[in-house]
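Supplied in structure tokens, the structure appears directly below.
Missing here is one protein chain; the remaining ones are kept as they sit in the complex.
Should a chain be cited, it is by its letter among A and B, assigned in written order, with residues numbered from 1 in that chain.
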Amino acid sequence: MSKAKQSKIANPYSYALVAPIAIIFTIFFVIPTLVSFFFSMTRWTLFDWEFVGFENFVQYFKEASLAIGFKNTLIYGVVTSGLKVVFGLVLAMLLTGRLRAKGFLRSVVYFPVLVSTIGVGFTFSILMDPNYGAINKGIVAFGKSIGWETYGPGWLVDPNLLPLFSVAFVDVWKGVGIATVLYMAGLASIPQEYYEALAVDGGGAWDKFRNITLPLVRPATAAVVILSFIGGLRSFDLIWAMTNGGPGFLSDVIASINYKQYQAGFYGLATAGNVILLFFVLAIVGPVYWFFNKKEKQA
Amino acid sequence: MKKFLHKYWIDFLAIPIGLFVFAAPFILIFLTASKNSKEAFQFNFEMPEKFLLWENIKTVLGTSDGVVIRAFINSTILTVVSVTLIVVVCSMAAFVFARRPGKLTNFANIMVLAGLVVPPAVVPTIWVLQRLHLFKTLQGLILIEVAYSAAFAILIYKGFIASIPKEIDEAAAMDGCTGFALWRRIIFPLLMPVNVTIIVTTSVAVFNDFTNPLYFLPGSDNATVQLTLFYFQSAYLTQYNLLFTDILLITIPPLIVFIIFNKKIVSGLTAGSVKG
Partner (left out) sequence: MMKRGIALALPLALIFGATVAAPSQAADTEITWLVDNGQANQDAANALIAAYEKANPGNKVTLVLRPGGTDGDNLVKTKLATGSMEDVFTYNSGSLFQALAPTKNLLDMTNEPFMKNVLSGFYPVVSAGKKVYGVPFGTASVGGILYNKKVYAKLKLKIPTTWAEFMANNKKIKAAGIDPVIQSYKETWTSQLFVLADYFNVQAAYPNFAADYTANKEKYAKNKVALRGFQYIEENKKLNYFNRDYASTTYAQALDKLALGQGAHYPMATWAIPQIAAQQPANLEDVGFFAQPGPKASVNGVTVWVPSGTYIPAATKNAAAAKKFVGWMTSAKAVDVMNGVEGFAGGPYYIKGANIPNALPGAVQDVMKYFAKNATAPALEFVSPIKGPNLEKILVEVGLGITTAAKAAAAYDADVVKQAKQLGLKGW
């Protein structure tokens, strides 16, 4: 297997070790991606194609049910990564502080990360059912007790952006554990002496946070933002399990729209949607990545 | 007494809130899975009149000729084989990338970045799989999972290998141990901590994967557990107790993984990732 064995001064790090993954990655990732640029410009049945130029892309921007994906995807990405940063840091600080039940609560916070997304989606769909779900039943009961007549919000069915936000909330619930872990590692790397020095200078809790914690967890923040942003922009499973892109098209994101085109047999259109998603992610994550890299160099 | 409260007030607040937010949904799953279908329809947190969990499990496992059992077998094969492959081929490649700077390594870094960011082109992948007669086969899906997990795994491995002193390699190379043998005898054993991390995160990801089986392995005869759960929506129209029993069943493997590897997950994940 290793050609380098032949001569003593040969490089011990044989490229043959790279071959297996290179082959698999090329065949099943690189080639489809390259080929997708061609097929995105065709009308395709998997067996024959007809070249149509940019017609698929134009359709994506023209048709309302397709174009809504851009707005929704961006909102979803921003909301989920923003909330994961905030809650992740708060939970991390809580779970590395004075809490005695640290170990137990860390497990509790992290466990949702490991559970099936479809299972979580179904469970929260039930909890969020506007009439029978526990959340609204609680709200109605609470309202009754203070004389406020309400049926509770239609978490997944209101004809506005609420369904999208509800799914985003569940996404954060499920994924905040990873953000918390990354932040815990970041916090652990801050030397205690810094805090003690600031305390000696008369700094309070807020000063400690603003001047020491926040700047020094920047690498963790960068990791959390970039990872959850990429994931959020490409998100499909949870949305599909909870709302199917509905009501109507109000919670459709690019990934779910692409799936629907594939379901309908519009393979060329679905592939074009994939190319669009690719550029969308690059266009948004690129500047974010550059922003954090720049600050890293400054810091 | 006041001192006791002062010391533990955060606990008194945090534990109930933490349980309420993070554990309540799982309690709902467990309770609903133990009810009969009429009670389950109420969607509440009340205790079931009769504890029917075992009966429900039997019903679910027997549905459609044991499709859930077949799905568990498929998911297990998928997870075990994919993860084994990933651990082996990705650590091999990461080893070379970490040690051997050069044009190939630069190119590889770009590929890793692409693998993390670029959304896979699904329909062209189906086209490729079909040409290789791998579409709708478990073998094809295994290779897909390996390809899609490669970027993350290589990233983590590379970071960790960088912390292994190069002297070790050089000492072994002088004894004539190079290439594959070097990796197998010297490096791989040293990777045990990060291996655990990769195994845990990748097996959970592959086991819980819904989108890829949906696209590349459609059909109920050789589905994975995520797919059978999804398809049960139309079969169990009014039997939410059975639906949630299935959710409970597919939560058990990750639960076992969690109980065993709880502490190691945190330490391994942070060892190589924050530096990026």
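As a convention for this text, a contact is a pair of C-beta atoms (placed from the backbone, for glycine too) under 8 Å apart; a residue touches a chain by one contact, two chains touch by 3 or more.
Since we're looking at a predicted model, the values are computed, not measured.
*Asks:* Among the chains included here, which ones are touched by the excluded chain in the whole complex?
*Replies:* Counted over the whole complex, the chain not pictured touches A, B.
*Asks:* So which of A:Pro32, A:Gly77, A:Pro112 or A:Gly154 would be touching the chain we can't see?
*Replies:* Of the candidates A:Pro32, A:Gly77, A:Pro112 or A:Gly154, A:Gly154 is in touch with the missing chain.
*Asks:* Of the residues B:Ile15, B:Ile73, B:Ala114 or B:Leu255, which one touches the chain left out of the display?
*Replies:* Considering the complete complex, B:Ile73 is the one touching the chain left out.
*Asks:* Which residue, A:Gly138, A:Pro191, A:Pro215 or A:Gly265, contacts the hidden chain when the whole complex is considered?
*Replies:* Answer from the full complex: A:Gly265 touches the omitted chain.
*Asks:* List the residues of chain A that touch the chain left out of this view.
*Replies:* Given the touch definition above, chain A has residues 43, 45-47, 59, 63-65, 129-131, 151, 154, 156-159, 244-250, 260, 262-266, 269 touching the missing chain.
*Asks:* Using the document's contact rule, name the residues of chain B that touch the chain not shown here.
*Replies:* Touching the missing chain: residues 64, 67, 70, 73-74, 77, 80-81, 84-85, 88, 130, 135-139, 142-143, 184, 218-222, 231, 234-235, 237-238.
Here is the rule we use: only the chains that are shown with their structure count from here on.
*Asks:* In whole angstrom, how far does the Cα centroid of chain A sit from the Cα centroid of chain B?
*Replies:* 16
*Asks:* Taking the complex as given, what residues does chain A use to touch chain B?
*Replies:* Contacts found on chain A: 1-5, 8, 10-18, 20-22, 24-25, 27-33, 35-36, 39, 44, 46, 94, 97-101, 104-120, 122-124, 126-127, 129, 132-134, 137, 173, 178, 181-182, 184-186, 188-189, 219-220, 222-223, 230, 234, 236-237, 241, 255, 258, 262, 267, 270-271, 274-275, 277-278, 281-282, 285.
*Asks:* Which of the residues in chain B come into contact with chain A in the complex?
*Replies:* 7-8, 10-11, 14-15, 18-19, 21-23, 25-26, 28-29, 32, 41-45, 88-90, 92-93, 95-97, 99-100, 104, 108, 111, 114-130, 132, 143-144, 146-148, 150, 154, 169, 172-173, 176-183, 204, 208, 210-211, 215, 225-226, 229-230, 233, 240, 243-244, 247, 250-251, 254-255, 257-258, 262, 265-266, 269-270, 273-276
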